[in-house]
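Quick notes on the structure that follows.
The other protein chains are all here in position, but one chain of the complex has been omitted.
Our next item is subunit A:
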Amino acid sequence: MTTTDRGRALPRQEGPALPRYLREPAERRTPLAYPGYRSTALRAPLRTPVDLPHRLTEVTGPLLGEDLVTPADADLTLRMGGEAQGQRIIVFGRVLDSDGRPVPDALVEVWQANAAGRYRHVVDNWPAPLDPHFDGLGRVMTDSLGRYEFTTVKPGAYPWGNHHNAWRPAHIHFSLFGRAFPQRLVTQMYFPGDPLFAQDPIFTSIPAAARDRAIGTFDLDRTQPDWALAFRWDIVLRGAEQTPFETEDDGDVA
């Protein structure tokens, strides 16, 4: 792996053990294509993906963060010199891997519509008001225990053109890197009991057994009296097995 090694065939130079990131069975993963979500028809690849073994490029990943994120990025309700309109909420939880291990010091990027269901984006022009004090962008780092927390307003539902009278349930977009390339996740958090779930193909594209995992839980303990409601959402990224290589030197690392 050093410069001088290049060009020579060197077995197992990746170290004594490489993590191998586990994959959820297909029946519990969101499929790439879903007939009810029309935009998938021309965008989702049709061919079966080729298995890619996890080598150095795959077991590593960008560890972005601290220098990019300020404390103000965790409060979406205070922007451009004033307070956002809407129901103030705290969204918090833990980022874990599937072994229950916390994912510390990890960047969490979020974006959302305002309380009226309008995004501050050139493509979003449905007749709901923009809020001069809401830009819909948040960034936080998980702490040493994988915990994250931000303050925002509850996003509104919004219409879209997928089918007649289609509405997206209220949701917050999340983007996470975890610590390695296979853990990369872009997803959406929903709110409990939303009556719009059944007609939303982006929600129903999630296999039924996994839909609960996309919905935050109201947490009375974490509400702040006279201030904010609270929703908890734990996010689970793919876990890894340390797979020992069969080298004599390093035979005891497993």
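Rule of thumb we're sticking to: a contact is a pair of C-beta atoms (placed from the backbone, for glycine too) under 8 Å apart; a residue touches a chain by one contact, two chains touch by 3 or more; residues count from 1.
The working rule: contacts and distances are computed from a predicted model.
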Protein name, per the UniProt record, of whichever chain is missing from view ("Carbon monoxide dehydrogenase medium chain", "glutamate synthase (NADPH)", "Protocatechuate 3,4-dioxygenase subunit alpha" or "Sugar ABC transporter permease"): "Protocatechuate 3,4-dioxygenase subunit alpha"
Can you list where subunit A touches the absent chain? 1-3, 5-15, 18-24, 28-34, 37, 39-47, 49-64, 68, 92-93, 96-101, 109-111, 113, 119-121, 123-124, 135-138, 147, 173, 175, 179-182, 184-188, 202, 205-207, 209-215, 217, 219, 221-222, 232, 234-239, 241, 243, 254
